[in-house]
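Note that one protein chain of the assembly has been removed; the remaining protein chains are unaltered in position.
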Amino acid sequence: MTVMTRALLTPVLRTLPWRALAGGGATALLLAGIPRMLSGAPDPWLGLISLRGAALALALGLAFLLDDPARHITSAVPVRRPLRVGLRVALALPGAALCWTAAVFLVPEEARPPVGALTLEAIATAVFALASAALIIQRSTATEPGVAVSTGLLSTAAAAFLLLPDGWALLVSPDDPRWTDTHERWAMLLTVALAVGTRACVEPLRAWRLGSFRGRAQQAAPL
Amino acid sequence: MSDLPTTPTVSASGLTLRYGGTAALDDVSVRLGEGVTGLLGPNGAGKTTLLRVLATAVPPDKGAFTVLGNDPGTTAGRQEVRRALGYLPQAPGFHPDFTAFEFVDYVAILKELTDRTARHREVRRVLDDVALSDVRGKRIKKLSGGMRQRVALAAALVGDPGFLVLDEPTVGLDPEQRMRFRELIARAGEGRTVLLSTHQTEDVAMLCHRVIVMVRGRVRFEGTPAELTARAAGRVWSSTERDPGAWAGWRTGTGSFRNVGEPPKDADLVEPTLEDGYLLTLDGEASEVAAA
Partner (left out) sequence: MSTVLETPARAVEPAHPSRSWAPVFALARFEARELRMTIPLFGLSILYVAWIVWDTTQRQGDYPILQDVDRATPGMPLLIGLAVMLGVNRAVLRSRRCDTDRHFDVLVVEPWRRTVAHALSIVPAVLFTAVCVLVQFIWAALKPGAAGHGSPAELAVGPLTVLLFGMLGVLLARLFRSVFAAPVILVLLLFGMLFVAPSSGSNWTSWLGPVVTESGSNPLPSDLLERPAAWHALYLVGLGLTLAVLAVLVSGGRTTVVKAAIAGSVALTVVGVVGQSAGTPAGSTPARDRATNAPEKVQTCLKRGGSTYCAFPEWTGRTADWAEVVDRVQNLAGGSAGGERLTVRQRIDATYGLTSDTLISPSTTPGQVTVGTSWGGNRVPEFAAAVASVLVAGNEKAGSSVCDARMVTIMWLALGGESDPMTALRNVRLDDSVSGSAIVLSPTESMSMSAEQTRIVVELLKKPRYSVAGKVKAKWTELTSPRTTTARVAELLGVPAADKSAAKAEADGDSCAE
């Protein structure tokens, strides 16, 4: 760890959007805890749904991770964006991992879907949210992309649930013959999101911006 | 328009940046030297965009510039520029739970001041400079608007940058604070390059040794404040009635009208101010006539 990273640890830790992260985590645990609260035999379908809900809630919390009200001041500094973003992600990572593990263990064992596959889904969803936020920061002057990302994430999740044609399905149950295929798709999605997210952390030397869309950019580019 | 008295520390040529269909910057070329340069222009003229580009917050579509000999078009060059940069954005955001000291300290770390003792000394120094030493332990959410603005200025000044970019720093300040600010900025301009955007012509008149006027993404004037004022010579007059021929006119406190534009033959000409020169520069027709 460089001197710089060590010096930044405490202030960056304090700039994290704790309320959103904690809210996402608490919601995830609540959703994962529901099957245990319900009476009757554990239902694998409920277990699956509750873990997917937990993954979505966690990702919703992480969507706010890159929110930084002081971005206009903290962007034109020598410490590069990959380090600044990476530090935020690294600081949130242990908590998120812990929360997910707890969520997995909250679901009764008999009702627990394959953990590896669900973890892949959860990671892909979270990385998708983070990559979207990084992309908005790179492409616009928005300081707090969290709201836009959370809205987009929810809309995308609902659209994926309702609309994806059979050949592209992402949300199937473990007894579905497409289970393996869909997880190959999840892995692909994760790879693409990782690539896009990593790329979006680099500050461009040349302009390559989409027109600043309304709603996306919280603050229109001031002239 | 006169040339720079000193060698340029910042020079930009052909900067162009488009947002959607409109050009925020349209082939802008400027040269800045040591001292305070004022950037004047109406809303939407592209002032903030120019400052954002020069502060490396956003890369231009076209054009190039150098800051203190470094080219921000390369990764290494941009790092060097940022090491020498102090930037006060137009709407600086804060982490409201940080104290003034913590916030400036945070920015100081981001400016690679890693030695704790030296950094804290530097943070105390800039907070002293902006007269915030009394409230440096207060949370930013408890500070007034003017104090917050000074916190942002302290964040810009920390690390003794060679190039200061200040986007409307005097907005929202009361007259006394504004005076303090001018003093600070003037002091900062000693031995440094300061680019200051503002709506206040008095700021420019009192602080700046050079002034740039931007209109619709283009540089309309570049020179000394005196040269800008001189543009209005013979084109400001006073009258008892509103003069319909004037490009702009308003009733002054004495009851007479002060008019700017092409005066009638027997007009009662008065001494122009920088503001008159600025207003006449904004008027496209008038400036073309003046240039001819």
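We call the chains A and B, going by the order they appear; numbering starts again at 1 in every chain.
Quick note on the criterion: a contact is a pair of C-beta atoms (placed from the backbone, for glycine too) under 8 Å apart; a residue touches a chain by one contact, two chains touch by 3 or more.
Everything quoted here is computed from the prediction, not taken from an experiment.
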{"item": "In the full complex, displayed partners of the excluded chain", "value": "A"}
{"item": "Selected from A:Leu9, A:Leu46, A:Leu83 or A:Ala169 as touching the chain missing from the view", "value": "A:Leu46"}
{"item": "Touch with the omitted chain, as defined above, among A:Gly95, A:Gly146 or A:Gly197", "value": "A:Gly146"}
{"item": "Touch with the omitted chain, as defined above, among A:Ala7, A:Ala20, A:Leu66 or A:Ala103", "value": "A:Ala20"}
{"item": "Sole contact to the chain not displayed, among A:Leu13, A:Leu38, A:Leu98 or A:Ala195", "value": "A:Leu38"}
{"item": "Residues of subunit A in contact with the chain not shown", "value": "19-20, 23-24, 27, 30-31, 34-35, 38, 46, 49-50, 53, 56-57, 60, 64, 146-148, 150-155, 158-159, 162-163, 213-216, 218"}
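As a working rule, only the chains that are shown with their structure count from here on.
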{"item": "Interface residues, subunit B side, partner subunit A - complex", "value": "17, 19-20, 24, 43-49, 55-61, 72-75, 78-79, 82-83, 85, 87-98, 102-103, 105-107, 109-112, 114, 116, 152, 155-156"}
{"item": "Residue numbers on subunit A that touch subunit B, as the complex places them", "value": "3-4, 7-8, 11, 14-15, 68-80, 84, 141, 143, 203-207, 211-212, 219, 221-223"}
